[in-house]
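Right, I'll just put the structure down here and ask away after.
Only one protein chain is missing from this complex, and each of the others stays in its spot.
Note that the chains take the letters A, B and C in the order they are written out, and that residue 1 is the start of every chain.
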Amino acid sequence: MSDRAYAFFEEQQKARGINIDEVKARLKALKIETPSWGYGDSGTRFKVFQKEGVPRNPFEKFDDAAQVHKLTGIAPSVAIHIPWDKVDDYGKLKIHAESLGLSIGAVNPNLFQDEDYMLGSVTNSDAAIRRKATNHLLECVDIAKETGSKEFSLWFADGTNYPGQGHIRKRKAWMQEALAEMYGALSPDMRLLIEYKCFEPAFYHTDLADWGMAYNLAQKLGPQAEVLVDTGHHLPGANIEHIVAYLLDEKRLGGFHFNSRKYADDDLIVGTVNPYELFLIFYQIVSAAGDSDAGVRQNAESITYMIDQSHNIEQKIPAMLRSVLNVQTQLAKALLINHDEVNEAAERHDVLGAEDAVRRAFEFDVTPLLHAIREEQGLPHDPMKAYLSSSYGKDILARGKGGASW
Amino acid sequence: MSDRAYAFFEEQQKARGINIDEVKARLKALKIETPSWGYGDSGTRFKVFQKEGVPRNPFEKFDDAAQVHKLTGIAPSVAIHIPWDKVDDYGKLKIHAESLGLSIGAVNPNLFQDEDYMLGSVTNSDAAIRRKATNHLLECVDIAKETGSKEFSLWFADGTNYPGQGHIRKRKAWMQEALAEMYGALSPDMRLLIEYKCFEPAFYHTDLADWGMAYNLAQKLGPQAEVLVDTGHHLPGANIEHIVAYLLDEKRLGGFHFNSRKYADDDLIVGTVNPYELFLIFYQIVSAAGDSDAGVRQNAESITYMIDQSHNIEQKIPAMLRSVLNVQTQLAKALLINHDEVNEAAERHDVLGAEDAVRRAFEFDVTPLLHAIREEQGLPHDPMKAYLSSSYGKDILARGKGGASW
Amino acid sequence: MSDRAYAFFEEQQKARGINIDEVKARLKALKIETPSWGYGDSGTRFKVFQKEGVPRNPFEKFDDAAQVHKLTGIAPSVAIHIPWDKVDDYGKLKIHAESLGLSIGAVNPNLFQDEDYMLGSVTNSDAAIRRKATNHLLECVDIAKETGSKEFSLWFADGTNYPGQGHIRKRKAWMQEALAEMYGALSPDMRLLIEYKCFEPAFYHTDLADWGMAYNLAQKLGPQAEVLVDTGHHLPGANIEHIVAYLLDEKRLGGFHFNSRKYADDDLIVGTVNPYELFLIFYQIVSAAGDSDAGVRQNAESITYMIDQSHNIEQKIPAMLRSVLNVQTQLAKALLINHDEVNEAAERHDVLGAEDAVRRAFEFDVTPLLHAIREEQGLPHDPMKAYLSSSYGKDILARGKGGASW
Partner (left out) sequence: MSDRAYAFFEEQQKARGINIDEVKARLKALKIETPSWGYGDSGTRFKVFQKEGVPRNPFEKFDDAAQVHKLTGIAPSVAIHIPWDKVDDYGKLKIHAESLGLSIGAVNPNLFQDEDYMLGSVTNSDAAIRRKATNHLLECVDIAKETGSKEFSLWFADGTNYPGQGHIRKRKAWMQEALAEMYGALSPDMRLLIEYKCFEPAFYHTDLADWGMAYNLAQKLGPQAEVLVDTGHHLPGANIEHIVAYLLDEKRLGGFHFNSRKYADDDLIVGTVNPYELFLIFYQIVSAAGDSDAGVRQNAESITYMIDQSHNIEQKIPAMLRSVLNVQTQLAKALLINHDEVNEAAERHDVLGAEDAVRRAFEFDVTPLLHAIREEQGLPHDPMKAYLSSSYGKDILARGKGGASW
């Protein structure tokens, strides 16, 4: 049935003027980084439920991540979190990763779990704490040099819960100061990806609250600093794809942390709350990838796609598979947009025609296409099914409970 | 200065037609229940910062709560959480409370921290888990009989994170079934206070998501069931005072969990984000307390006011003092509303006049009034200052870190 | 290509255990009421852009609505708004509708455009204005008797902009009083559909602010009163499908006003912002239609589906076609859910499996199915294309500008 399905799909898309070979090539080029902490226990402030079989150390996290890559072919790197993934010998971790066909991706400093950071890390009014925090950033640069990582995902929990608690403008200066020091330590091929978040764990003000603050800071730091968009870090109603298009136009979109939100930073599996929004994000990216400005095109091609979620109740590896597959699905749909059709409708002020030309691509079932490219790459048609019918999930139960949590 | 200030205040208010003796009497009648868990460590999903001096057991929580009551005179009862406050002998806890001038207030069952409850407690699709959860509710009724508690604050974390994960309508029936069983075990003078919450820790649907679901359930259960309004459990923009007025009109407002929200269920100190909203809630309550319908008046007089917050970064006892004082302040302001003036303006369609008559009461500085009633009650003018200059806060440091957390 | 596509689709769905004949039967049974005012000019507070060809009177609105029904086969009735659709002889309007294959659907009273209603209609503190408003409701009952309408969509703009402006609890009583009088005038086969809205045009409190207030009122009025869910009338994050499931379980879901919101009551074309949400609403309805409780099943079958949008910039008839088609599409997808699969996964606590079983149905492209049923009904495969290639849109340009607006 699958072959017929694909043949029919191809015929249908070619009739629409879609270059199916290009679509396939771009789908095959997609790379989604999974986070080491996504394989461990996580939860809400009310409870972290403990799962059996959760990895007990960074090496086992890579083992699990390797399953996701083996079955999907598009998850070749793993982000690490320091100190959660602290090891004595990063060279060893790197070799372990490579032995599994993986590389070590973005390094994520952790500046929110030390008692000292209760009122801020790099924006703390205590200079000694700021120093400690900045040193941790520098330490992460050193680790990256050992692991071969080229990127840093910088999320700061820094902010305040009450008016007066902190001096907003001074904190702004301290943030810049710390990051400038870190920036100075980068190798020329490294990138800082600056993340923003509207709230949580700070509930009055967050030092880097929105894309504008992250972008402005990136500009001040220099060309190796870019903005990281976490899809869950926006206020209700925010048009994320607009922000994405804006940053691409400014050539400052560094990457994504994918997840889904319905209410706050819910950190659900990407693509489960409003899959159309994910599709519309990719629509902007695909549009930019075909721009006349080489810089915009280059930015669109160099985005780092990362998963960053909290699998509170789901099985960890299947949750990650589902996430990676959902991202792939929406990119596949976005690649079926006929941009000429959209733009021509827009230019003749045909609002409904333009909307339809976008939405129609979303309506296609891309399953046959995904089966086809997986087949071409020697991957199982249905990675989730393949995983569930493998013994891996059962084998790791031997690890017991009480593994790593974030 | 304080005496002159009060004399001036009294003169000013009498000139406005305010019955200052009645205002004082009502302020003295205010009772605010503090939660045992508010004295322990709490935090966000990212980190629970540990404070020195946090109580190590339920008895010490009452010791701390006694400080709040001793200094403010309006916090005579303490809500307990089972199993956080589980003790071998509740009679002993009751005697301890009484020896401190306190009583044991609402009993709060905990149905969200057992591994079994990951996918629901009373609404779990597994009948054995529902049975276990219902048994816990019944156990709490038994405990209340031992402690002399008359109320239960029922908050359920039950809900789902993804479509399909649970059968929404079946879960609704299971919720009703469990509560009906608990209701049947109540003494005639006991009340169920049913809490609702729009989201967290469930991020797709929460079984009791809003006041309408809590109210409808309360109606089905019977007259001993009422609605508990947690000020933080609403979607952005919700007009909480409207809900309060509505429930009072239906004679089903059981009580409050006070706290502040700016973004989500931030659980900040009540009155720190939008004090005017707290004032407007009290405006509706004071209005209902003067209603022509005896049932509405009775409901307004029998509301249980409780604090329910998360003092993530604040010192615990001062945070509770601040909370209790903020509630008292806004009630004091609401008692200065001249309702005749408001209503007459409203009836002559004078929008600005009516608005002004409400807001003007908020503008008064009620500090002299609060000083006066405290003086009349033998309490310190400034309970916070009195606490900070006492040795209590230093003495409890001997408890060390690692005390109770919720 | 279309026949092959359908053959393939049918084969695929049968393999999944879907009863394709039943799916088709249910799709053919779908009826979506379009609103007369949706064919006229509308806008925002900033500007109502005037379109050429807009109908100049109620008769022309029915002409336009007939196009939508002729091409889709599922829009056989038209809601009217009084006084916008006031005519001297409703019998004549009825005959006109019938001659076009249409019937007159819900009657919508208008209680927000008379100068008297500035501070409220049925909840105005002025008894004479309340009388006038109630009389309008009674007039609408009379009109319905003439037009053969069986339903009333009751939306009230009533509310306040400032605290104090109105007495919330008195207004609640006045609302009930007016509706009770209207209810008393109903024929036994008529239904009141009570709509709620969180805000706009009232910006402090709205008398019927949420489903709970509408539901409680419906219960007090009697069995001929039900709740009308307008998809745009909720606060950010509200889980509408949960409310839908809840009302179905209480057998009080009267109908829908469909439209899309991203920010506020944006009134965009249904299915353009988050099509998955519309699908999830239908998932709950389809689930209820298969319930073991006959009352729940009956409610699910008797829902009135209506469009209520504001086509500010779109061409009116195409916008309505798009709306009707989007609703049909999402119902079609929801009918492909294998409920046994979902429920079995849920019961074995397989969160990801249950979620996948729901989402998978959404992923199918239902175009072949819709083509097939249209063909079976003698309708064009693509109603939009058929409309655009017809001369109707050009012919009506002769009407000029300045037609009806709401």
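Keep in mind that, in the parts below, a contact is a pair of C-beta atoms (placed from the backbone, for glycine too) under 8 Å apart; a residue touches a chain by one contact, two chains touch by 3 or more.
In this text the structure is predicted, and so the values were computed from the model without any measurement.
Screening A:93, A:221 or A:248 for touch with the missing chain picks out A:248.
Shown as candidates are B:132, B:170 or B:262; the residue that touches the absent chain is B:262. Of the candidate positions B:38, B:201 or B:318, contact with the unshown chain belongs to B:318.
One of B:34, B:134, B:147 or B:329 touches the chain omitted from the figure, and that residue is B:329.
One chain is missing from the display, and on subunit A it is touched by residues 119, 125-126, 161-169, 172-173, 198-199, 204-205, 209-213, 215-216, 235-239, 241-242, 245-246, 248-250, 280, 283-284, 287-288, 291, 296, 342-343, 345-347, 349, 351-352, 354-355, 357-359. Residue-level contact of subunit B with the missing chain is found at 1, 4-5, 8, 11-12, 15, 236-237, 239, 262-263, 269, 272-277, 313-315, 318-319, 322, 329, 351-352, 355-356, 359, 362-365, 367, 384.
Take subunit C: the residues that touch the chain left off the picture are 42-47, 49-50, 112-113, 115, 118-119, 157, 161-163, 198-201, 203-204, 235-236, 262-264, 266, 268-269, 272-273, 310, 312-314.
By definition in this document, only the chains that are shown with their structure count from here on.
Comparing the residue numbers each copy contributes, subunit A and subunit B share more than half of them at their mutual interface.
As a whole-number value, the distance joining the C-alpha centres of subunit A and subunit B reads 40 Å.
In subunit C, the residues that touch at least two other chains are 236-237, 239, 351-352, 355, 359.
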